[in-house]
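Omission of a single protein chain aside, the complex is shown with its protein chains in their original locations.
Letters A, B and C mark the chains as written, and numbering starts fresh at 1 in each.
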Amino acid sequence: MSEIEFLKNLHNAGRINRREFLGRAAAAGAGAAVLNTLVLGADAYAAETPRKGGLLRLGVGGGSTTDSLDPASWNDTVPTASGNAFYDPLIDVSPENKPLPGLAVSWEAKPGATEWVFNLRRGVTFHNGKTFSADDAIYSINMHRGKTKSGAAGSFSAITDVKKLSDTQIIITLKSADAEFPMVLTDYHCRMVPAGTTDFSKAIGTGCFTLESFDPGVRIKGRHFVNSWRTDRGFVDAFDMTVINDSSARMNALISGQVDIVNRVDPKIANLIKAKKNLELVQGRGGWHAVVSLMQDKGSMFENKDLRLAMKYGIDRTQVVKTLFGGFGTVGNDTPIPRSDPYYNPNIAQASFDADKAKFHLKKSGFAGGLTMQASEAAFNGAVDMATLMQASLTKVGLKIDVKKEPADGFWSNVWLKGACVTSYWAGRSTATQMLDVGYGPTAPWNESHYRNPKFGQLLDSARAELDEPKRKAILFEAQALMSDDVASLVPAFRDTVDAHNDKVGGHTPHALSDLDSSNITSKAWLKA
Amino acid sequence: MSERIPGEVILDVAHLRIAVSEGPVLVDDISFTLRRGEVLGLIGESGAGKSTIGLAVLGYTRSGCEITGGNLMFEGQDIRTMTPAQRRALRGNGIAYISQSAAASFNPAHTLMRQVCEIPLRDGCTTAAEARARAISLFAELDLPDPEHFGNRYPHQVSGGQLQRAMAAMAMAAKPDIIVFDEPTTALDVTTQVEVLASFRKLIREHGTAAIYITHDLAVVAQIADDIMVLRHGRMVEHGRSTDILHNPQQDYTRRLVADRAEGHAQFPAQDETPLLEISHVVASYSGLVRVIDDVSFAVHRGDTLAVVGESGSGKSTLARVIMGLLPREAGDVKFHGASLPPRLKHRTVDQLRRVQMIYQSPDVALNPNQTLLQIIGRPVQFYFGRSRSEVRDRVLELLRLMELPESFIDRKPAALSGGQKQRVGIARALAAEPDLIICDEVTSALDQLVGEEILRLLKRLQDELGIAYLFITHDLGTVRRIANKVAVMLNGKFVAGGLTATVFAPPLHPYTELLLSSVPEMRADWLDEVLAHNRRIAS
Amino acid sequence: MNSFQIRLGGHRLSWPAAIGLLIILVFIIAAIFAPLLAPFPEAEVVGDAWAEADGTHWLGLDNLGRDIFSRLLFGARMSIGLSLLITCISFTVGIITGFTAAIAKGWVDALLSRVVDLILAMPTLIFAFVVLSVLGTDLPVLVVTLALLDSVKVFRLARALAMNISALEYVEVARVRGEGLWWVITREILPNATAPLIAEFGLRFTFAFLFVAALSFLGLGVQPPSADWGSMVRDYRDVIALDLAAPLYPAGAIALLTIAINFVVDWMLSIHSRGHGEGA
Partner (left out) sequence: MIRLVALRLVFGLVTMWAASVLIFGGTELLPGDLATAILQNSATPENLAELRAHLGLDRPPLVRYGEWLTRAAHGDLGTSLSNDRDVVEEIAPRLRNTVFLAGFAALIAVPLAIGLGLLAAIWQASVFDRVINFVTLLTISVPEYLVGYLLVKYFAVRWDLFPALANVSPETDLGGRIYLTALPVVTLVLVVVAHMMRMTRASVLSIMASPYIEMAFLKGLSKPRVVVRHAFPNALAPIISVVALNLAYLVVGVVVVEQVFVYPGLGQLMVDAVSKHDLPVVQACGLIFAGAFIMLNMIADIMAILSNPRLRRPR
């Protein structure tokens, strides 16, 4: 351990480079998992002075011709990664999932945590020369409230009122207490636009870049905004983002040097990319996780807790991580909170494949029939593979299970939330409370497993209202322990985000929330000389 | 022909041998010389090698064949050793070729003018205008209509006889020394043949071109050739002056070829029972547009042979289809044994179908290539009489014997048989149904002369033995005279003359019958001149 | 070598055709006996992803650590079986409708021909695309869709063949004799149409085969974890630029089989045309 600490220090001091560090750390006996965390940390320490200028070329997967510059419509990486170049949030998120000042410099909850006051940044101008003020903030928040097709509508329905206190101060009133409300405002849809904006095609925001051209699903270009308020971001002169949904084409573009940065490196080939000497991977430990719902309605077979437990111990989580995610992920423990989250409960015993336990619970459940697991590639790439892997291990413990492959079209409307045992996924939410609530709250509409534990609901309510952090943490720990014990649903694994860049790029750091530094890559990366 | 004065030798063929590569010899030990202005007739049945020799003269063999021996000297130059370029110059300029089917030998994509002028223009020694002028004058010489504009047409816009003459114009376009005519009139109707033949003769005489005239018809070659060479199985049988060959043949084979034509027509006993087949005022057309059969009536008695003659397009084959029920008649009646036959095939009883059988022109497409003779001949026996397998086999063997075919053929497929043998199988299949009437549709026209004669003899013998009636469809008046006791002459879907053969073919003749009769080539050198003179008389 | 001749159906086998037949035979054996021949199950993870080829894993391991050689064998099963099934269905449907149209003539022929013209006038890929996205990408749907699209082309050939053959006099003889439709089709027409039909079968099979591969590549075809060569190429294509040969194996298998079939078809067509030459 001390050897590794020593190496880390050397690395941080710039005495050894990263490759050397990794090599020697591995030699010092650090396992792959440890090594990955070290790299995460190590990269953060590797401070280099950002250089200005240059054209940053990105090859980004996750775009479509239906993309638009209206923040309310964003639903994938390309719109968010390009949009964040043009717009700023009120509140930003740190790589460790903590709120950071954005266009709001500070905030404070009134006692009871139902009213929040936000102080806005002064002297910020939009691309069209207008000065940012409270009216703009209120308009931008209200875009996602009431009658809207915004993807943030769900979480923003907690807001009952937004009022202007002064040109630089607003107050937001909530339906019920929420100690972590600032994190709600970090939602990627919530970006500040000039009040009254209905035509978003010019992408007028306060971001580091102004829009040069926008060809949805094809290419987005931006130019550095000279009047940007930020000094800590926005290094390159311009960026050119090509939408490359095909993963091989994306890798080819990176390898042939046509782009500098790509996202969504297929975990199956990540190790091969890593072996290329001029390429580096950036691995983000985020909240994305696979889920298998276990519908627990009255009369449903999964009402039987022993059957759920048989499933819990009958699946091989490490195999999912290893084969499906190529090792770029971590095993789940049937809670949706990732290890990187500050509220992650590390004290719950990690469930793993245990044939005896599984057989014991299966026998106890008295369940003798077979069941069907529904899976679709529409949910995520590999969902069917995952179901197939689980089928193999569950068969070993004597549980007969069929995998039914559902067509991609109509999966979300016809199968998800309706089937008893469905593989799907959750992207990470900004806060643990939100994640637990949206997926497992007793009244949550997207509670796939119909997990209706009133005690779990009470815990969430009290956590939301609890402003004292240690106390909130304790409550959330309890909630996690409760659902894991109940097997609210199966969470076999968390998947890392994997980006890659060539050796010209600096400042490309991982982020707990999503890939491409939580879509802030255009303003945070720079080009080396 | 005697007025032509042959010049020096331009083609000297000696001991020519042509063989399939690593295979049988097709042509062996053929020698002849050709002088300027001379016409040599090559005669023989199919497989005699006459076309092969004709093509070899141009230095050309069909794929898979090669000249393996002998010399071909053209103006002192050996055609066999020529370079490809020399050989190309020889073809067209030195020796030109006219093939049997002009319709297939003209490129459908180009106008006639373009094809006629292609050779003269190829070497660039003639201007387009000159070539055109020459083509037009050739068209005129060949009696083609509207010679100025004739060349602007495409091959499909021109009749068969005209095309054949256009091909002669094409051959003459580059003023060749020799023209090889390969059965140039065989595909034509008799009346057209006369005109085309006359045009050819005029052309080669006026230009003094030497020619090799290939045909299977002695009477045709007699009109045009100075010398005749008779070929059989790729070897020469006899070679001499035309008059000698025709009037004083030395070889037995030649004698048979010459003799066949001389046979007179047969007599049949007259009968007066009720007609077997009686057709009255039948009208038929294809998809109701043009009347192909227009108000036709006749009767066939037991033991009769009724010949229906006419040129192509006269409706004689359609008549057969109407009787068979393949083409429903639109009006009139067809009675069989006194009872009306339903117009449509599917409304006829099995017995009605059995009693009328048909023999086709081309035995190749009339026999299913995938069935053995047992299946082909045995099926009617089994179908109509429901015999057991062994009975069927016995019956097929009996029929084969009747057809003078070896019994061992029973398990063979048609591909292993010769043309004449296949036709015998066709007859056996018809007989297997034990019919009252057999319709014979041009049954000998696809066969060689001697083979055809044998088939006719066979049919006649069967009639004598079994008393079957024949409806004999043919364009060959020679056949009619020999085999039919009754005849009907068809023109544009109508009967223009009909009755006992002796009556119809005896004066006074119907003009069309006379035209047909006079157009049949006769084995006299002056026949063509006579016919032409006669036709001119009629026209004026 | 000259003395050594292989004959098939009474015809001398050209040596490309002999090689083609040999390849086809090997592939068919591989397909039939895949479970016995394959050293590992098709979907089982037996090692690290992209492990190099060695004595146990002859062609190395794939993206999930499955044995590529075993997957190739099972893939033969899926790819060949599927294409074969498609081609068989399309031929059954195409021949029955084509012959019916040719013999029934009249409105039946007119109706079928117009419908077929209409379908042929549509872009197949778009057609398949719409149908597959409407009905989903279950295997039966895939098979039936492709077979029906293909049968249209078979229909055309079968109809033309039957038209030509039924115009021949030996068919007329049978009809005049009073034979039924079934006898005419099965005894007179079909045996004389087999050579061109078998050649067409080969060609259609390769098209079906390549089409299935293309659809699998687009993600519409065979679904994981079943191995088929098209989706194997798709799964492995990422590493092409990374100097791994993995995608070349299934692609090579696709190419090899297609070429082999083409060799045999060329030979069959050549003897067919020769046969005609003799008759004419």
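Convention: a contact is a pair of C-beta atoms (placed from the backbone, for glycine too) under 8 Å apart; a residue touches a chain by one contact, two chains touch by 3 or more.
Here the structure is a predicted model, which is why all the values come from computation and not from measurement.
A.B. asks: Omitted chain: which shown chains does it touch?
C.D. replies: Per the touch rule above, the missing chain touches A, B, C.
A.B. asks: Check each of B:R36, B:R122, B:K202 or B:R291 against the chain that is not shown and name the one that touches it.
C.D. replies: Spelled out, the listed residue whose C-beta touches the missing chain is B:R122.
A.B. asks: Write down which of A:S228, A:S248, A:N263 or A:Q283 is the residue touching the left-out chain.
C.D. replies: Reading the full complex, the residue touching the unseen chain is A:S248.
A.B. asks: Using the touch definition from the top, which of B:K50, B:R91 or B:R395 touches the missing chain?
C.D. replies: B:R91
A.B. asks: On subunit B, what residues meet the omitted chain?
C.D. replies: Per the touch rule, subunit B residues meeting the hidden chain are 55, 58, 60, 62, 84, 87-93, 96-97, 99, 101, 104-110, 118-119, 122, 153-154, 156-157, 170.
A.B. asks: Which subunit A residues would touch the chain omitted from the figure, given the whole complex?
C.D. replies: 59, 64-68, 73, 75, 147-151, 153-154, 213, 215-219, 242-246, 248-249, 252-253, 255-259, 407-414, 416, 424, 426, 445-446
A.B. asks: In the complete complex, the non-displayed chain touches which residues of subunit C?
C.D. replies: Considering the whole complex, subunit C reaches the absent chain at 117-118, 121-123, 125-127, 129-131, 133-134, 136, 206, 210, 213-214, 217-218, 230, 233-234, 237, 240-241, 247-248, 251, 254-256, 258-259, 262.
By definition in this document, only the chains that are shown with their structure count from here on.
A.B. asks: Just curious, how far off is subunit C from subunit B if you go by their C-alpha centres, in Å?
C.D. replies: Inter-chain centre distance comes to 46 Å.
A.B. asks: Using mean C-alpha positions as chain centres, tell me how far subunit A is from subunit B in Å, no decimals.
C.D. replies: Here the centre of subunit B sits 89 Å away from the centre of subunit A.
A.B. asks: Among the residues of subunit B, pick out those that touch two or more other chains and give their numbers.
C.D. replies: Not one residue in subunit B touches at least two other chains.
A.B. asks: Residue numbers of subunit A touching subunit C in their complex, please.
C.D. replies: My answer: residues 247-248, 251-252, 255-256, 266, 268-269, 271-273, 276, 319, 323-324, 326, 377, 384-385, 388, 392, 405, 407-409.
A.B. asks: Using the touch rule from the top, collect the residues of subunit C that touch subunit A in their complex.
C.D. replies: Where subunit C meets subunit A, its residues are 43-45, 49-50, 63-65, 133, 136-138, 219, 223-225, 237-242, 244.
A.B. asks: Would you tell me which residues of subunit B are touching subunit C in their complex?
C.D. replies: 324-326, 345, 348, 350, 353-354, 358, 360, 362, 364-371, 379-380, 383-384, 415, 429, 433
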